[in-house]
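One protein chain is absent from this view; the other protein chains keep their places.
Moving on to chain A:
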Amino acid sequence: MATMNMIQAINSAHKVTMARDPDVVVFGEDVGYFGGVFRATEGLQREFGITRCFDAPISEGGIVGTAVGMAAYGLKPVVEIQFADYIYPGYDQIVSEVARMRYRTAAEWTMPMVIRTPYGGGIFGGQTHSQSPEALFTHVAGLKVVIPSNPYDAKGLLIAAIEDPDPVVFFEPKRIYNGPFDGHHDRPVTPWAKRAEAEVPDDHYTVPLGQARVVREGAELTVLTYGTMVHVAAAAAEENGVDAEIIDLRTLVPLDIATIEASVKKTGRCLVVVEATRTSGFASELVTLVQERCFYHLEAPVERVTGWDTPYPHAYEWAYFPGPKRMKFALEKVMAD
């Protein structure tokens, strides 16, 4: 057992799977010798050789396209898209090829691969390094979508994703790579080392895909969230004195609907908290599911906390980011009467 931040946990997941399975290959922009701009692949090339972990041209379409060919050959590619904001040149390959290969060939060809990509704001990355495009992938049949919120889950989920027979888009909330973020940007960052979730086994283990985690049990309100917002939401509930059940979804597809349903039926209230833009986002899907399945248990309309329907504005980072204020207003509204 070691203390790890999310980067170290993700790095460890690579090492464990690469050592166990010679078919796992890792490539992407700057991931080889340098070890990635966030250092997630550091040391892999040294340890496993230059044909197991290597740099790719700046071509997300080429990275995903060649990964399809490698998966067809029988390898298990784990590719890094440097920022989720850069994933769009690879979108056609992901949507039209990766996602549908099992279906269109009736499982003659399958695409066991992981597309890792850092996403989300709170790092002054401006509109090209801050986006949360997960809904563009949850909308595509055939993809699994995973978003960890802490080091232990990051390693266990990534190993599970690499070992999964289906393609997984693995979004990493880069704001919390080095420490959890409660939304108070004016306060000093707490490192992961102080948290229990930073205790990460060195060896192989998995966190199964499709299982949410109840971060905090509560009686008054169910909060459905994932990624960075798990920490923002948990802090806000506490600060506002709401006895909230905080559910970290961890996997958006397949979704742990049983945990969601049980919690909302217990609390009678639901708040969905995401970073992404509001309209047609994954929050909308969650609200709909709760409405369809728990309507007669609800004591108040389901509320959403989201980013605004604007591109991510650099200088207005903290007016854009769904932080403590937006949380407070939403909690007040969903808890009223």
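Heads up, the rule we're going with is that a contact is a pair of C-beta atoms (placed from the backbone, for glycine too) under 8 Å apart; a residue touches a chain by one contact, two chains touch by 3 or more; residues count from 1.
FYI, contacts and distances are computed from a predicted model.
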item	value
Omitted chain, identified by the protein name its UniProt record gives, among "Rieske (2Fe-2S) protein", "Cytochrome c oxidase assembly protein CtaG", "2-oxoisovalerate dehydrogenase subunit alpha" or "ABC transporter ATP-binding protein"	"2-oxoisovalerate dehydrogenase subunit alpha"
Of A:R20, A:R46 or A:R104, the one touching the omitted chain in the full complex	A:R104
Hidden-chain contact residue, picked from the options A:E29, A:D85 or A:D166	A:D166
Contact set of chain A toward the excluded chain (per top definition)	25, 51-52, 56-57, 59, 61-62, 65-70, 72-75, 77, 89, 92-93, 96-97, 101-110, 141-142, 144, 165-166, 210, 253-255, 257
